[in-house]
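Apart from one protein chain that is not included, each protein chain of the complex appears where it belongs.
Coming up: chain A.
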Amino acid sequence: MTATVENVANALELEHVESHLHPEPSYDLAAHPVPSGLEEIWRFTPLKRLRGLFDGAASDAHLSWENDLPEGVTLGELSTEEAKALSVSAPFDRLGALAVANAGGAVLLDIPANAELDRPVRLTMRGDAADTLVWGHVVIRVGAHAKATVLVDHVGSATYDAFTQVVVGDGAKLDLVSLNDWEDDAVHAEQINLRAGRDSEVRVFEFSLGGDLVRTSLNVDYAGPGGSVDLLGVYFADAGQHIEHRQFVDHTAPKTRSNVEYKGALQGQDAHTVWIGNVLIRKVAEGIETFEQNDNLVLTDGAKADSVPNLEIETGDIAGAGHASTTGRFDDQHLFYLQSRGIEETEARRLVVHGFFNDIIRRIGVEDLQERLISAIEDELATVVGRLES
């Protein structure tokens, strides 16, 4: 009951902020018309390569799930109506609304209050073929003061559109890792909407390596003061791949913190990556801290990285706010220093790229996953930079 009262109070307090950067959230499909491609939120996305997702054709197909659940963690189901009633933002775009409308209910991962998991929750979602259309609706609910790591692994191939709701309770600690390790022909669109509880600590990692097109939109707001959210990403685009990561952090409560760091490498003809980092600091959000950073390493000609940080500020009382974006080739100084110690150019480039990504990867703290990511990057690098002879 208390929670409801607080939410209403919160909602009343928040003023409407009109902006082309973030449309109004709604479950109503009519509120999200089919885009022309010129809209701010769609202008970087090659809509034709979404394989008709906007048609919203019905499909009963699912990804096959393999689950490893620590004790106390359950997988269940929620009706669409129950999921909509959760305290977390409605979809910001048509793909999110379509996923809810077509999935026919949500899978609920429930981590009870006060649970301290002794190992990560592992969900492996596998698609069987690129032309299989799958609508997904997932709810991850982390109870108050629980402490959990959740790994979501996307493999195989599919044309997959998902809406994921993450509700993080007061004082909870969540590490959510989403790994997009698809086959080359997969299409994956996903909207992840997360509400961080009072004094919660959340880290979301996104790793996008495979797929023909991957477009994720990660939207965060705060249920109360003191919440801290890190959004961390690593992506590696090869020839022809489109990898797009969008974040919208809506500072809806005072004394909240957000930190966004995405790092990407690109190689090959028409490799395209997009990073859009939007942060809104509302009038009510006094004393908040935010920083967003995107770095891109362009390894070959013919690849293109778009990188756009946006900061909207409605209050004058901010502890810290900033953003940075870099896109460049190898730093000659790095290579010179390493080579001057006898290290061959190929090996020096490998070290620099590893170092670039390692900065994020080492923070996951799940060893087998870190090793898998490092070796995946090794494989990506082998095609252009050359493989280490050892």
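Convention: a residue touches a chain if its C-beta (ideal position, glycine included) is under 8 Å from a C-beta of that chain, and two chains touch if they have at least 3 such contacts; residues count from 1.
To be clear about the criterion, contacts and distances are computed from a predicted model.
The chain not displayed here is annotated in its UniProt record as "Fe-S cluster assembly ATPase SufC", chosen from "Diaminopimelate decarboxylase", "Cytochrome c oxidase subunit 1", "Heme exporter protein B" or "Fe-S cluster assembly ATPase SufC".
Interface note: of A:26, A:59, A:358 or A:383, the residue touching the hidden chain in the full complex is A:358. Of the options A:18, A:60, A:118 or A:332, the residue whose C-beta touches the omitted chain is A:332.
Chain A meets the missing chain through residues 332-334, 336-345, 347-348, 351-352, 354-359.
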